[in-house]
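Take a look at the structure below.
All protein chains but one are shown in place.
For subunit A:
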Amino acid sequence: MRRQALIALLSYWRRNWLQFFTLLAGLALATALWSGVQAINAEARASYDAAAATLGEGQYTQITANNGLPIAVEDYVALRRVGWLVSPVVEGRLDGVRLIGVEPLTAPQGIGTTALSIEAELPSEPTLWVSSGVSVDGVTTVETPELAPNTAIGDIGLVSDLLGAQGISRLLVLSDQPVRQPPLESVVQGLNVQTPQGGSDIGRLTDSFHLNLTAFGFLSFVVGIFIVNGAVGLAFEQRRPLVRTLRALGVPLRTVIAIMAAEMAVLSLLGGVIGVVIGYFIAAALLPDVAATLQGLYGADVGGTLAIRPVWWLSGLGIALLGGMAASASALWKLSRMPLLAGAQPRAWSMQAGRGRVIQTIAGLFMLAAAGIFALIADGLVTGFALLGTLLLGAALLLPMVLNAALALGQRLAKGPVWEWFWADTRQQLPGLSLALAALLLAMAANIGVSTMVSSFRQTFVGFLDQRLAAELYVTARDEEDAVALEQFLAGKVESVLPIEQIDVEANGLPAELYGPIDDRTYRDNWRFLSQVPQMWDIVQAGEGVAINEQLSYRGDLQLGDMLELPGITLPVVGIYGDYGNPIGQVIIGREVFKELYPDSQALRYGVRVLPEDVAALTDQLVSEYGLPEANVINQAGIKAYSLDIFERTFTVTGALNWLTLGVAGFAILMSLLTLSGMRIPQLAPLWALGLTRGRLERLEILRTVMLTAWTFVFALPLGLALAWVLLAVVNVAAFGWRLPMFVFPTSYVFLLVQALIAAGAAALWPALKLGRTPTSHLLKVFANER
C-alpha cells in the first residue's frame, strides 16, 4: 500500500517536470544566495584570522615611534639590554605584496605560527614563506596556504634588504616580561606603546561590512524561504485531488504525510546541493570585488580566491533542509486540517486564510511596536539588527492586510461588473500570492534601503574628498634629509607647502593620530565641520583647542568644550569634523604646540598648493629636476579616482546583490502565479462563458500582477527609507563610528519601480499566456465535470 502510494505521489512529478524544476530552483536559489554570502564572509574572516596570526595583531602590545619613522636598531638593542623583551618587525609592501620581516630569535611564541602546520626541510638559503600565488623576485619562496593572503613573511634581515628598510617598523612587546625593568622613556625617547585593543583590529573594523553582507544573506534567505513555501504550496495544492483519491482508497492520512515529508527532505537536500554549487559561483564572482573593497577601506588583505569551507556549505544545506521542511510543514498542516473532500474549493482556503490574517496582522503590529522600541534604545549593532529584523518582518506580516484594504477600496470604486469581478477576484487570490508579494516587498525595501545608504555614503564621501584632498599635488620625501631639501626646492615655486605630519598618540586613553597642520587658507577654506565654535581655526592655531574627527568624538564620548588629554597637554575640543572611511581617531592641534611637543618630528609627506594649470609642469620638475621618484608625486585627481574606485566596487557588490534579490522575488511571483493558474480555470470559465475573450482575460491577469506589484512598491518605499535610516543612523554609527547624512534619490526609486513592474509583468506573462491558451474544451469541461 505504502509503495503504491509513493509511486502515485511521485508520478505527479513525472507529469509535471516543470514544477519539479521550479521547486528545485526555488530551493536552490534560496540556498545559493544564503551560502554565497556566507562563503564570502567565511573567506574574509579566515583571512583576518590568518592575518591576525601572522602579524600578532590584536595579541601583543606594540611600540612604535611617535614621529612615525622607523625605530633604530640601536634603540631596539638598548631596550633589550635593560630587560625590555621586545621583538622587531619590519613591514612594507613590495610590488603590492605585504612583506613582513620578523626576528625569529626574539619573536613571541606563536607569531606567524598559529594554525600553521607544514612540513618542510630546513632551508639552506634565504627563504620567504608566502601565501598562495605570491612570488618575490630573486628569493626562494615556500607557499604556506595558512598565511594571510597577499603576504610574505621571512627573516628580518632578508625582508629589510628587500624593502631597503633602515630600522624597525614596530616592536612587539612579549607578554612575559622580567621581574624588573626601567620605564620605557628612560631608555629611549619618543616611543609610543599601543595596547592591543583599539583601531588596529582588522576583524572589528570590517565587521560592519560583513554585517551589511550578512543582512543581505539573511534577507536572501527570507526571500528564498518565501519561494520555497510557494513552490511547496504549488505542489501540494495540485496534488490535493491525488491525496483525496489515495485517502478514499484507504491510505491513512499519516502515511501520506510521512511519504510527502520524506519526499520533501530528499528534494530539499537536492535543491540545497545545487544551491551551494550556485552559491559558490556567486561568491567566487563577487569575492574579488569584496576583497578589493576591504583592501581599499581597511587595508585588510582578503584572498581573491574562494576556499570550500564546511561552515558555509553545511549551513547552506542546513538552511535548505530547514526551509524546505518548514515550508512543507505548513502545507502538510493545512492538508491534514482540510476536510477530506474540500480539496477543490479555493474559496475555502481563502476563508481560512482570512482567519489567519487577523492573527498575522496582530503579529505584524506587535513586530512594528518592537521595532519602535528598538529604534528608541538602539545603540549598538545587536539592537540595530534587531530593529532591522523586527521592522522587515512586521512590514511583511502586515502586507496582506494593507493590500487587502487597498483592494477593498478599489472594489468600492469599481465601475462595471468586469472591474468589480477583477477586484474581488484579486482579493481572493491574495492569500496565494501574499508570500510572493512579501518577498517582493522585502526585496524592494532592501533595494531602496541599501542603495540609499550606499549612495548617501558616496555623495558624502565625494564631497569629503573634495574638502580633504584640496591640495593639487601630494609629494613624499625619501627620508628626513630629503624632506628638508624638498621643502627648500618647493619654496617660492608654489603657493604653499603643507607638511603632513602624523604621530600616533593616546587621546583620553584611545589610540589616535595627531596632526599639526600649518595655518593655511587651504584648511580654513575647505574643511567642513559637523560642529565647531566660532573662530575655530584661530583657537586651534593659538594652541588653545583641538579639533577631532567624528570617530574619536563617538568613541571618547566627546562634545564641544570637553577636555581632551594628549601626551603632555590637555586642551578643549573646539571642532568636530566628519572623517569618512577612516577607522582611527584623529586630533588636530596648532602647528606651534605640535612643534613644541615633538620638536624632532619631520614631515615626509607634503600637500602642495599650486595653480591647476601648473600641476603638470611642477610634477615634471620634481621628477626630472629634483630627482624624486615618480611614485612619490601623486596628483590629487589620482587619489580621488582611486578612492572612488574603491567605492565603485562596493556598489558593484551591492548592485549585484540587489539585482539577485529582485530576480529571486520575481521568481517567487512566477511560482505563485503558476500555483494559482491551475485553480483559476474553474473561476475563469464562467467569465469566458459570459463573453470575455481569452485575450482580455490574459491582459487582466497581467494587469493584476502589475497592479499588486505597484501597491507593494507603495508600501515598500517608506519601509525602504526606514531601513536606510536604520542603516545610516544606527548600524553605521555602531559599526563605523560615524553617522552619515541621509540623501534620498527619487529617480532611482522610480527606476526601481519600473524594474520591479517589468520583473512582475515578465513573471506574470507566462502563467497568463498559459491561461490564455487554455483550449476552450478545457473551459467547457469545467461545466461538464461540475468540478
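Methods note: a contact is a pair of C-beta atoms (placed from the backbone, for glycine too) under 8 Å apart; a residue touches a chain by one contact, two chains touch by 3 or more; residues count from 1.
Heads up, the rule we're going with is that contacts and distances are computed from a predicted model.
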{"item": "Absent chain [UniProt protein name; select from \"Cbb3-type cytochrome oxidase assembly protein CcoS\", \"Iron ABC transporter permease\", \"Multicomponent Na+:H+ antiporter subunit B\" or \"Alpha-glucoside transport system ATP-binding protein\"]", "value": "\"Iron ABC transporter permease\""}
{"item": "Of A:Trp34, A:Tyr60 or A:Trp129, the residue in touch with the unshown chain", "value": "A:Trp129"}
{"item": "Identified contact with the non-displayed chain, of A:Leu6, A:Leu85 or A:Leu163", "value": "A:Leu85"}
{"item": "Identified contact with the non-displayed chain, of A:Gly133, A:Gly157, A:Pro686 or A:Pro741", "value": "A:Gly157"}
{"item": "Subunit A, residues in touch with the chain not shown (by the definition above)", "value": "73-74, 76-77, 80-83, 85, 102-107, 109-113, 116-123, 127, 129, 142, 144, 153-157, 160, 176-181"}
